[in-house]
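Encoded as structure tokens, here's the structure I'll be asking about.
As you look at this complex, bear in mind that one protein chain is not there, while each of the others sits in place.
On to subunit A.
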């Protein structure tokens, strides 16, 4: 990673945020040491800026300017607002885990009624246990990134979820991040372990309660998918229109397993999902689909790093960005194929649909291939709606906006179709339809 020697403008504000947070953050001893080291790592670059290659299209320093203070623990009024907000996204029958401003809200979650084979503990509880003074590893990751370092330094809470070996969950786990406070930051770190031979679906939402504005979210999840297991992970980022959300997800996938990841970003002023996926076991399958629906001056970024560390794995990445007005969509897809990773089959496709002259789409596919018996490829397109298709639809009676909506739906449809669960897929289609209707 390039560490550019640039004057660090966010320095004083960030260090006072960190100082003020001491005493609120769970974990003492080694854990506290790790937090300090993590913050020092963050301070070396400060908020990432365009001269750091991985952030060149998402210059957080310019877009965000400063790190906001951590949100306080939500009070009863905040929890009530959160409860109202989650009603529209909560899935019937799912096991809900709700974090409000980065803190697990037990009363809004379903932790008392977990399905058999599932255990959930709050990060706070785990780190505060005396015997876990050495569990600083919960805050560490292999990837080094300034926002991940900041997350480690400031992680207030999160959940540690384990799905035991062989457990086949019949309904999804749903992690709902709700922001209720304005002009503050939240930092959560969660761990999810899908045991050997287990099957689970994990839905993750990021939403804003009424009145929540201009907040900063920095959430991280470290997810292990065991051998012969399957995880379907569907994320919906729909933050307040002036909020900033940088989410990091780190996956390690075992042998003969399947990980399918879907993310749709339609909210926020600045959103970034960075997913680091290591295929660590042979013969596994990875499918990543992403959709950005952006308007006004929204900025949405999906950054993927897929590491084929072992032979025989398949990866597919499919990204669709729809941009209106002066929106900005970024897709970065890096595929690394290590020297021993023969028989790798990795393909990536990113397509951007520009609905206005000022919209901007940036695509950066990268393939780093060190093995010699592989099948890898990538494609990137950007364009406007096809006039002849539009005219055909209008000539059949569809008014202009409806014709555009049908074509846009078709454009993102291929990515959304990849969601296996019928209910979930319908929800995501409905969310896309909402976005389209708001255009009319």
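Everything below uses one rule, namely that contacts are C-beta pairs under 8 Å (C-beta built on N, C-alpha and C of every residue); 3 or more make two chains touch, one makes a residue touch a chain; residues count from 1.
By our rule, contacts and distances are computed from a predicted model.
*Asks:* Considering only the chain that is not displayed, what protein name does its UniProt record carry among "Fe-S cluster assembly ATPase SufC", "Carbohydrate ABC transporter permease", "ANTAR domain-containing protein" or "ATP-binding cassette domain-containing protein"?
*Replies:* The UniProt record for the chain left out of view names it "Fe-S cluster assembly ATPase SufC".
*Asks:* Just to verify: which one of A:242, A:366 or A:414 makes contact with the chain not shown?
*Replies:* Per the contact definition at the top, the residue touching the missing chain is A:414.
*Asks:* For subunit A, which residues lie in contact with the unshown chain of the complex?
*Replies:* 386-389, 391-400, 402-403, 406-407, 409-411, 413-414
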